[in-house]
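Of the protein chains in this complex, one is absent; all others appear in place.
Every chain is named by a letter (A, B and C) in the order it is written, and numbering of its residues begins at 1.
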Amino acid sequence: MSSIFGNKIKVSVFGQSHSKAIGVTIDGLPAGIEIDIDELQEFLNRRAPGNNEFSTKRKEADKPEFVSGLVNNTTCGAPLTALIYNTNQKSNDYKNIMDIPRPSHADYTAQVKYGGFQDVAGGGHFSGRLTAPLCVAGGIAKQILRQQGIEVFSHVSSIKNIKDDDLDKVNPDKDLLNKVINKPFPVFNDLKGDLMMKTIINAKSESDSVGGTVECVITGVKAGLGNPNFDGIENKISSIIFGIPAVKGIEFGNGFSSTLLFGSENNDEYYYDNDEIVTKTNNCGGILGGISNGMPIVFKVAFKPTPSIAKEQNSVSFKEKKDTKLVIKGRHDPCIVLRAVPCVEAAAAIAILDLI
Amino acid sequence: MSSIFGNKIKVSVFGQSHSKAIGVTIDGLPAGIEIDIDELQEFLNRRAPGNNEFSTKRKEADKPEFVSGLVNNTTCGAPLTALIYNTNQKSNDYKNIMDIPRPSHADYTAQVKYGGFQDVAGGGHFSGRLTAPLCVAGGIAKQILRQQGIEVFSHVSSIKNIKDDDLDKVNPDKDLLNKVINKPFPVFNDLKGDLMMKTIINAKSESDSVGGTVECVITGVKAGLGNPNFDGIENKISSIIFGIPAVKGIEFGNGFSSTLLFGSENNDEYYYDNDEIVTKTNNCGGILGGISNGMPIVFKVAFKPTPSIAKEQNSVSFKEKKDTKLVIKGRHDPCIVLRAVPCVEAAAAIAILDLI
Amino acid sequence: MSSIFGNKIKVSVFGQSHSKAIGVTIDGLPAGIEIDIDELQEFLNRRAPGNNEFSTKRKEADKPEFVSGLVNNTTCGAPLTALIYNTNQKSNDYKNIMDIPRPSHADYTAQVKYGGFQDVAGGGHFSGRLTAPLCVAGGIAKQILRQQGIEVFSHVSSIKNIKDDDLDKVNPDKDLLNKVINKPFPVFNDLKGDLMMKTIINAKSESDSVGGTVECVITGVKAGLGNPNFDGIENKISSIIFGIPAVKGIEFGNGFSSTLLFGSENNDEYYYDNDEIVTKTNNCGGILGGISNGMPIVFKVAFKPTPSIAKEQNSVSFKEKKDTKLVIKGRHDPCIVLRAVPCVEAAAAIAILDLI
Partner (left out) sequence: MSSIFGNKIKVSVFGQSHSKAIGVTIDGLPAGIEIDIDELQEFLNRRAPGNNEFSTKRKEADKPEFVSGLVNNTTCGAPLTALIYNTNQKSNDYKNIMDIPRPSHADYTAQVKYGGFQDVAGGGHFSGRLTAPLCVAGGIAKQILRQQGIEVFSHVSSIKNIKDDDLDKVNPDKDLLNKVINKPFPVFNDLKGDLMMKTIINAKSESDSVGGTVECVITGVKAGLGNPNFDGIENKISSIIFGIPAVKGIEFGNGFSSTLLFGSENNDEYYYDNDEIVTKTNNCGGILGGISNGMPIVFKVAFKPTPSIAKEQNSVSFKEKKDTKLVIKGRHDPCIVLRAVPCVEAAAAIAILDLI
């Protein structure tokens, strides 16, 4: 199950950081949907590495090759498979990971689980590179959802202690959000964005890294989507979001902040707005009992600081069975939050599409 | 899928707040496991209503009747089904919910999804009462896990802005935790507990409610459990935890706080402790790449304030298609966090058992 | 997974032959469907034991008690759970099965799989009695399907070498089929039915048993239902049909006979019948590429002779680790084909409903 997500549509991600290719198969897409390949590529470019000084210098075009499921760029009902060939691997950088696990990476846990047979190069199947095929699937899901009036937007809501302006959870401005997601640094408040960038650059210059949060809003979901118990919108979104490397938390609507409020403050009261039932506030993030209430679906995701840092760290040697020091070489993002923004959108789009 | 959780074991919850019975079927349990029914009942009593002034006055014994799957209290390989008969319903209290949805409850979303055919009495299938069969399954899961050296503990980590003492994530004291979970108010620091209780009582006296957080620690999970991508420990736990009503957020290890740290602060460095590889800190909450690293698994859950409050609220009338006022009658917990503590343990135990 | 069937709807069967109750949970039924309980009971009576001299003398009313999922006999969107309490067990009859496995029963395989912890009384979870809850689910599925113009009929197509008349696969006569399924011995040709009955009675008088086949036709399925590959109608139906005890084969349309024909004989040619595309023959049984073509769906199921026979048989003693003799006591059907007829209908109805 580990690399397959969904019930009605099945998104199956494969590949390792340095395997011949990475890719995705999407089973269950309706037939007759034309995919705008250029738009998809633009979406993928938002995630692609090598774009700026905040991300790894590994250069990959991340251009998917569709080997099945499309006829004239239109879905034909058969499973859609897209490959992205890996071209810019530097496997030599990873030789000693087999012996000395990087702190807070999956090196040690993979070593135990796979008994030394895991592909260590570039983090193997655990690499953030696997979010590229996730974004292929998510970019396609976004296009399908938009045809149904549903849109998904994310922004960097914080880097370390620097916070972006708050999203309007009740009436998010879609024009503004469309501009935000296409900024090189996707925030509402560019002054805050500048501070965030400085924070990242400073961390990098100190051979260190930082984390942050990504906020996501899904507009246009009508009331009645989702299910109670274990198949609600929150369950569905969280179970795919935790498939993105470095995610350590998720909250919907007010989330953890709602625990600081009285019920009378946190409850979202209903009223009629032109024959439509809406709420005055959106503290629940558009979800009640696992089911959408017609308000925007809002959630926030916590990304830990990139575990790969250039600073010397303590670790152990499996072979020598003793403590040792480790200096990580190679090309790494000092902050993965920026590139995670489209990944969060992709994951959310897949989750919602699977529920429709 | 909505009421069934798991892959290797399938936990299927059924019933409504006021149906003849609620219950659970567990498919996939190994044969030959003796269930300690008394211990299970003690666990269920931690969740049962009517125990104190902080919870609803509805009295239910929550005594499960096992109709299949056990021979002499020992699992026989066939699906285990347990029923809890509902005895103390007062359906009259819920008559007008069909017309006027309670803010931040699932009344409105259920109305849209089920077209008015949903069982509204007591919240129907969305009721917190459905956590009783979840606890039956979880209590059994806990017994099975303990035979394998795995234990699950939770405490009230906060009520509104009052916080309990911090859990030691690296070396949790299991004796202490065993005492804590059996306290009437399960906190480390009883002075803080007293403040929490006052906070709840005050809210109740103001016809209001409060929320809080529950922290959970799972000890004894060896390194190597879980899977990458969409079937990791975090995905699994979050997808069941969001099945508990009122949950709005979850974080693992440092969670959202990790976004405030540098990588060098947040990384958990390895060292050898008597031939065993452990980490100095446990900011990752025992999970890397979806897989356990042998340290305690730690996560925290946010519960919103009980949406049922006695204060008058604004809502709408479906029939009259206009705004109206609502006063909720009936018996409700001014804070469900206390009774949620065993539910979080139950959900965590089921998630871990499903991964083993 | 073993006791749960389906994707869109999940049918979860539980219970053992001699447990307190057997039952079924159906998750995923749409809300607002009124169940005709009397009609359901009539359907269950077709399967119930003790009706005639061809079946076991165990008497069970097989009257389901609905504990959840219905409000005023109407589905409410929550999982529907029905119980049938076991009342007429005679567990003493089964004492020595723990030691001496009955040939061609699941006693030995269960012993190995469950290590002696399986419930042996009456065959435990392997008992044909578990088809009662299957029929509860199937009877409900039949009612839902009929509201959509889909009907499911089965008849005894053979007992040993006695064959009933052939079904018209192209234009099955639904009025006739409705009469057939409600006959005490459901065949087209009552003279053949008499011969079948004699065959069964003769076998019984010889302390022996016989098997046979059940043919099933599903009318009213429009073209386009089902999926290619592993989720076609044939895959779906076969995977539930083999959940009925004693089934050893299944064939669709011409089935094994099609292997004796030339392609030019077996192909079903299309023609227009009043703007509708139909086929002249129905050798494919209404399914091409896993997908319905609008013709009746037809399949046949092979039931082996009841393994429980009164004749002395050779077997082994686990305890004494040596060969021994076995005489099976207790109440058994000399032929289970008759009672299997509604079970096949039930299974087919569930499979089709899950695909819709």
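The rule is simple: a contact is a pair of C-beta atoms (placed from the backbone, for glycine too) under 8 Å apart; a residue touches a chain by one contact, two chains touch by 3 or more.
Nothing here was measured: the structure is a model prediction, and the numbers come from that model.
Interface note for the absent chain: among C:S19, C:S68, C:S158 or C:T219, the touching residue is C:S158.
The chain not shown here touches subunit C at positions 1-5, 7, 13, 101, 103-106, 108-110, 112-113, 125-126, 130, 158, 160-161, 203, 206, 208-213, 223-224, 226-232, 234-236, 238-240, 242-243, 245, 247-256, 258-272, 275, 277, 279-280, 283-285, 288-294, 302-309, 311, 313-316, 321-323.
One chain of the complex is left out; on subunit A, the residues touching it are 1-4, 10, 12-16, 19-23, 25, 27-28, 31-32, 65-69, 71, 74-81, 83, 110, 113-119, 124-125.
Here is the rule we use: only the chains that are shown with their structure count from here on.
A comparison of C-alpha centroids places B closest to the centre of the full protein. Annotation: 27 Å between the Cα-based centres of subunit A and subunit B.
Residue positions of subunit B touching 2 or more other chains, listed in rising order: 1-4, 13, 110, 113, 125.
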